[in-house]
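Apart from one protein chain that is not included, each protein chain of the complex appears where it belongs.
Moving on to chain A:
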Amino acid sequence: MSDTSIDSAIRGRSLGPVLALTWLLAGCAAPPPGVEFNDPHEAQNRAVHEENLAMDRALFGGGKPDRKPFLPEPVATSLSNFASNLDMPGSAVNSVLQVRPGPALQNTLRFAINTTIGVGGLLDPATAMGIHAESTDFGETLHVWGAPEGAYLVVPFAGPTTERDAIGWVADLFVDPVSILVGAPEAYYIVAARLGGRAADRQLYGETIDSILYESADSYAQMRLIYLQNRRFELGIETDVFDPYEDPYGQ
């Protein structure tokens, strides 16, 4: 694979802090084969999950249908569009780091269209044109470079992640052109917009998220399963296929 040559090319140029983080990952253990998840911090994770649930309940109503929405729907959609448009330059840079020129171009084109015709990203004409986001992040870049997933983690506010993805979040601060190019106070507005985007997404996908958080017998276990399976799918990791003829229980 070309992964190793990319790896050495980048090392040669010394990306400093990002690489220091990459090496941290050498300590991440790969899950043992046949095990669906690697969750050695489960007790701690469950405690954080409970805190996140309490916060979610306070902000978003805890799955009660009569709860008034946080934001009017058009505002939520615009906020979500704006925040996801802000992520496009970072996605484009990561696509380059992953040596994926197609997605890099697509993300750049999308950012250009939505920032101009889409009124600074409030609207999303690119999706209507069929130019979809190839959203990516430094967590994926680390995966492409061969870093293992590491342990499953639940962090305050943001929720489920893995050791690799959490390191990716930190690294994204160093590679995201938006964060790099703007100074204070704009940088704070951008952080606020991203938080607003998360809140808007929470509302827009409210029913589905409510059903996982508040209707599951064990919402922690459901979140872990859904997060890890979906993340591995995004990263293109082939997961073990469930074979019904090897299932001792379904007769």
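Definition applied: a residue touches a chain if its C-beta (ideal position, glycine included) is under 8 Å from a C-beta of that chain, and two chains touch if they have at least 3 such contacts; residues count from 1.
Rule of thumb we're sticking to: contacts and distances are computed from a predicted model.
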Protein that the absent chain corresponds to, by UniProt name, given "ABC transporter substrate-binding protein", "Na(+)/H(+) antiporter subunit C", "1-acyl-sn-glycerol-3-phosphate acyltransferase" or "Sulfate transport system permease protein CysW" = "ABC transporter substrate-binding protein"
Residues belonging to chain A that touch the chain removed from view = 36, 77, 124, 127, 132-133, 207-208, 211, 215-218, 221-222, 225-226, 229-234, 239, 241-251
